[in-house]
Structure formats: structure tokens, C-alpha cells
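We show some of the complex, not the whole, and keep each chain where it was.
Labels A and B are assigned to the chains in the order they are written; within every chain, residues are numbered from 1.
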Amino acid sequence: MDDDFLDDIILLTIVTLLSALQNVFFAHKVELECKTQTSRSFMRTGSPSFERVYCANQNCMDAYPTFIAVLWSAGVFCSQAPAAFAGLIYLFVRQKYFIGYLGETPQSTPGYIFGKRIISFLFFMSVIGILNNVFIDYVGSDFRAYVQTLTKAFSALLLIP
Amino acid sequence: MDDDFLDDIILLTIVTLLSALQNVFFAHKVELECKTQTSRSFMRTGSPSFERVYCANQNCMDAYPTFIAVLWSAGVFCSQAPAAFAGLIYLFVRQKYFIGYLGETPQSTPGYIFGKRIISFLFFMSVIGILNNVFIDYVGSDFRAYVQTLTKAFSALLLIP
């Protein structure tokens, strides 16, 4: 595999591996809760605390392929560093969501969707990157340098809670 | 990233982004239904209409990684345009499946699997593309041009309902 190519995706791969590590952490939590209730044999009729952790894991896993898709599209077509940075923040938000889901009171359960802002950011980065690529082919003008500066500036805004 | 390389995956990326958008649409529907039944705290013991939308979303998300895997294999190893076209049709079929799942009568609930024909088409495209690649390496004959013409012709057949 070409070294330049690997350099173009190394940050995205690191974020992907971190997210895989987090997935395993979530799965481990489910496994743990599953083992504490040995009298129950099926996954989906457990105690409230099991229901909670199972559901939190499920919601996180449902959103995962969408996240990976926009992360890599944004990183490959637009600019790698801001995409990886946004991906890292998404992992923090996901961790917070998972922990928040396990909270005591049922009323505190957060919704089904989380990290909307980051997913939207990555999605718009991808769209801009693809549009720029089409411009290069058909119009001949390349705005990549501008776009990369802009996305770097905007990615910092994701830090605002 | 090399521009030629980006041109080789741009259509696949566009279809992937559209599918991500559709995933968010499905998740939004679940979120909406989830909020209308505020008295219920857990995801998996809701009203029939909630059960229905949750299940439709679940089935769609279960099939999603398989779809992405065959879409990209077919697009990269065989021919990009027919794979992206088949991907687009899959998104239409998925939309129809999701809407159909929310229908009134329980009897009308479609099965667990959908879009079998398109997944099979993409799978066979991938297999042919990989076989052709092996032929190039070991036999020395390249049938790529024939294969691409054939897949373009066959992809039009997917339009037949």
C-alpha cells in the first residue's frame, strides 16, 4: 500500500479504532449486566438496569454505521484533520450519552438521537468536498485550500457545548 | 488524496451519504414517536405504533452494513456507475419498506428481509469483479470491458418492479 495514501487516512483510522474500542467497552458493559442476572435466560426480558444498558448500547450501535460513513466521506473528500477532530468529539459525546442513559431516574433518559451537530458538520463537509471535486472536473477551479481552512476554523466551534 | 482515486469512488460516496441521510430520517421518526409517549420511559415496551417504527428502523439498520459492504465491493472491483445505480434503487426500496412497515393493519407487516434482488445483484457484481482481478493476475486476460458493459445492461433490469 502506498505510503502517501496511508498518510491520507491515518487519522481517520485512529479515530475508527478508538470508536471500535469504545464499542467493545459498551458491549462489555452489556455482558457484565447480563451475567449479574443469571436467573434470566433471554436478553430482552431483563431487569430495568439491564434494559437500560442494553438499550443504550443498541442506540449507540444503530447510529454507528452512519457516523463511520460521514466521518470517512468528510475525511477523504474534504479534509482529514478536522474530520478526525469532529470524530473524536463525537466519541466523547457518545460516551456521555451512554453514561447518561444508565442514570437512575427514568425521566432522565435522553432521546434516541445524539451528536446531531457533529453528524451534520461531517455531512456538510462531505457535501462541500464532493461539490469541490465536481468543480475541479467540470469547471476547472479548485477551492480545496479555502474549504480546508474554513472547515478547520468551523471544527473548533464544535467544542462549544 | 489522488484526484483519479476520488473520481473512482465519488458516486459510491454520494450514494453512501444519501443512505446516511435516510438513516437520520429513520432515526428522527423513532425519536418523534418516542417523544409522543412521554409516560413510557423505556424504548422497548411502547405502544403498537412505537413498536412498529422502532422495529422498522431496527430491520433497516440490521441490513445496512451488509448493503454498504456489497455496494463498495461491487463499485471498487467491478464498475462504479451500475453499483451506485443499484444502490440508489436500494434506497428507494428501503424507503418503501419503512413506510410500508408503519401501515395500519398488522397483517400488512412485510418480512424481515427486503431488497434481496439488489443485494444479490451487487454481490454477483463483486464476485465477477474479483474473479476478473484474479484472471488478470494469473491468466493474463482482462474481461473488464465486457463485464462493465454487461453489468450496465443488467442494472437496468433492476428497474422492473
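Convention: a contact is a pair of C-beta atoms (placed from the backbone, for glycine too) under 8 Å apart; a residue touches a chain by one contact, two chains touch by 3 or more.
Just so we're clear, the structure is a prediction, and the values are computed from it rather than from any experiment.
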Q.
With 2 chains in place and all of them the same protein, how many does the whole complex in this file have?
A. 3
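As a convention for this text, only the chains that are shown with their structure count from here on.
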Q. In whole angstrom, how far does the Cα centroid of subunit A sit from the Cα centroid of subunit B?
A. 20
(Q) Help me check something: in the complex, which residues belonging to subunit B touch subunit A? (A) 1-3, 5-7, 9-10, 13-14, 16-17, 19-21, 23-24, 27-28, 30-31, 34-35, 41-44, 57-58, 61, 64-65, 68
Q. Which subunit A residues qualify as touching subunit B in the complex?
A. 5, 8, 44, 48, 51-52, 55, 58-59, 62-63, 65-66, 69-70, 73, 76-77, 106-107, 109, 111-113, 119, 123, 126-127, 130, 133-134, 136-137
